[in-house]
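Removed from the display is one protein chain of the complex; every other protein chain stays in position.
Labels A and B are assigned to the chains in the order they are written; within every chain, residues are numbered from 1.
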Amino acid sequence: MSTGFFTDTTLCIGCKACEVACKQWNELPSDGFAFTGMSYDNTVHLSGTTWRHVAFVENVQMDPQGLSDHWSMMSDVCKHCTHAGCLEACPTGAIIRNEFDNVYIQPDVCNGCGYCVPSCPFGVVDMIGQVASNAAYNVATLNQERRERDETAVQGRGGVAGKCTLCYDRQRDGFIPACAKACPTESIQFGDVDELKARAHERAQTLKERGLDASLYGVGWDSSVGDLNAFFLLTDRPERYNLPPEPVLPSTRQPAGYGAAAAAALVMFACGLAIFGRSPS
Amino acid sequence: MSEPVLPALPDEAYAGAGNGKVPQLNYFNRPLLRKLHWDERVITYLFLGGAMGGSGVLAALAQRSGNEPLTRTSRYLSLALAVACPAVLVSHLGRPERFHHMLRIAKLKSPMSMGAWALVGFGALAALNAGGQLSRDGVLPAWIRRLEAPFGVRLQGMLGAFTTGYTGVLLSATAVPLWARGKYHIPAASVCSAIASACALNSLALTRDRNGGEAQIKLERLEACASVLELGLLLHFRSHAGATGKPMFEGARGERLRTWTIGAGILAPLALNAISLLTRNHKKRPFVLRALLGGALTLAGGYIFRETLIEAGKASCEDPEQAFYQSK
Partner (left out) sequence: MPGLGTSFGRGGSTTFLQDLQNADCILIEGSNFAEAHPVGFRFVVKAKERGATIIHVDPRFTRTSALADHYVPIRSGTDIAFLGGIINWVLTNNRYFREYVVAYTNASSIVVDTFKGTEDLDGLFSGFHGGDTGLTAMSHYGGAAQGRDSIGGYDTETWQFEHDDGGAVKRDDTLQHPRCVFQILRRHFSRYTPEMVERVCGTPQNLFLLVCETLAKNSGRDRTTAFAYAVGWTQHTVGVQYIRTAAILQMLLGNVGRPGGGVMALRGHANIQGATDIATLYDLLPGYLPMPSIERNEQTLADYLKINTKRTGWWSNLPKYVISQLKAFYGDAATKENDYCFDYLPQLTGDHSTIPTTFAMKDGVVKGYFVIGQNPVTSGQNTGLIAASMDRLQWFVNIDSYENESSSFWKREGADPTKIGTECFFLPAATVLEKDGTMTNTNRLLQFHDKAVEPAGESKSDLWYLYELGKRLKKLYAGSTQPKDRPILDMTWDYEHENERERKRGEPSASRVMQEINGYVVATGEQLKDFTECRDDGSTACGGWIYSGVYPDKNTNRARSRKGDAWTALEWGFAWPSNRRMLYNRASADPDGKPWSERKKYVWWDEQAGEWTGVDVPDFAKTKAPNTPATAGASGMDAHSGADPFIMQLDGRAQMFVAGPLKDGPLPAHYEPLASVIHNQLYSQQHNPSLKEFRRRDNPYNGSVNAEYPYVLTTYRITELSGIFTRYIPWLAELQPEAFCEIDPELAVQKGIRNGEYVTLTTAVGEIEARALVSGRMKPLRIADGKRVHQIGLPYLYGNFGFTKGDTSGDLISLSMDPNVSIHEAKTFTCDIRAGRRDRRTGPLLQDSPVPADEQIPDGQPQTHGIDQLKTERT
């Protein structure tokens, strides 16, 4: 069975409990304290140390009638792609597909080459900076033994790639992911992906009947990344939530690349042979 | 009491698309992709790795044409670079002590994994061949020569050729819009740039060799071919990439690319070589200063080319619009 998330943005109240629960469970440091002025979003983007991120999409007019007002919130997370760019790119095999069919980074294998970062079409995975550097606060809360014991907790020294583990450690112990557990409105639903998809289709249907243009993102679409094990129900264009409308699996470009390189190399050999010629002997 | 007409307000006055104008079709103009962490160490590797692979190719050509001086320099240079490159690579890892994890697996789908193995293979062969060369030059005992596999040099050439190109594939097989757009151009141009750099480097090394003149002149020819092809690819890429190409071809970075890679690294050496063509004397060695200058410029151009690729790649990650609609 493959597990994943159905994140229903129409139920999200933007409380960020998921974001905090994730950081707490995984003992991740904060990303610093900067006021952005981007609605209520001050963490801006998923990062090596922010594995759930709540986006705030304001489309509210000053007009008190506010007929077309909507302020949608969406809890973003690693998509756990069927065909994962990060996994394909990883040269050490640190990124694996685990028994729950989740895309999982083994932090003790990762050597920090950073190639998964540009290989994720969704801009999810990122390097974890030297965590010790902000030991001033968070790392004080990091628990040393646990870090040693538990490879899903961010490794104290950073320098590795980080992203949602889909709470591998919790799943193995039969718990549901921390973010889903914390979500007060069941905007984050965890479970068997097929069941979730069925539920999602139903949900989208009901919402459509209520006159909402709800659409599923990452389900039954024709994209080289395949379906997303963490998919979303959106009421606005994907771009508004900083999601690519047409993600492409990077490795699909390799044949073209190798072909072009080979061609160029042959030309060079040819020129070389012509110029240097063959030895008389 | 009817609502008054709202004054036209500047977009930046809003924490959202609150002005009811056409909502911006991205998220606060924030990038979709994460910032690349690759620094000058990666750039240096791309550059040296190219030169290394190129030298491998030259070693094969030299062997075939029985050009003693070039055989020697190309083999020695291959080995030297095959030692330097991994060192540079390892130094840029987040966890250098785990560099060997690259060798846990071989993954066809991962250009970086392929490259790592190519590097290893190339290194081994380079060591054997250079070893053989050393014993022929009387530095090492004669029996070493026997380790020299007959096809070793050709194999080294093949791996060399691969290393000149895979870095380009490595870049274009990412979500970085600029690189993705250059899925043909970047790998091909990388090969050419690598060959050019290798020619320049070897020819520089040969300036001290009394009978290296002929090789130098041939290298300059090959370099000329590589440069011309590279130039063509760059120009075509520019028109092909359109808006996506901006970070590479426009602004200060574009300027830098034009001045150094194209101007100094390609056109200038071509001009200098033209002189050698005019002086019909082929047996004679090229005028030392010109050789040194041409070589240096080519190498500089090669480095700036890699630097521009990486830096422009970073910049292109910043642009959400480009990243949203990824090229197939």
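Assume contacts are C-beta pairs under 8 Å (C-beta built on N, C-alpha and C of every residue); 3 or more make two chains touch, one makes a residue touch a chain.
Small disclaimer: the values here were computed from a predicted structure and weren't measured.
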item: Those residues of chain A which, in the complete complex, touch the missing chain; value: 11, 13-17, 19-20, 23-24, 29-37, 39-40, 42-43, 58, 60-66, 69-73, 137-138, 141, 184-186
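Just so it is clear, only the chains that are shown with their structure count from here on.
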item: Distance between the centres, which are taken as Cα means, of chain B and chain A, whole angstrom; value: 31
item: Of chain B, residues touching chain A in the complex; value: 3, 6, 14-20, 23, 25-28, 30-34, 36-38, 57-58, 61-62, 64-67, 93-96, 98-99, 101-102, 104-105, 107, 109-113, 116, 161, 164-166, 168-170, 172-176, 179-180, 183-192, 195, 218, 221-222, 225-226, 229, 313, 317, 320, 323-328
item: Residues of chain A touching chain B in the complex; value: 36-39, 41, 44-45, 47, 55-65, 68, 71, 85, 88-94, 109-115, 117-127, 157-161, 224, 237, 239-248, 250-254, 256-265, 267-269, 271-273, 275-281
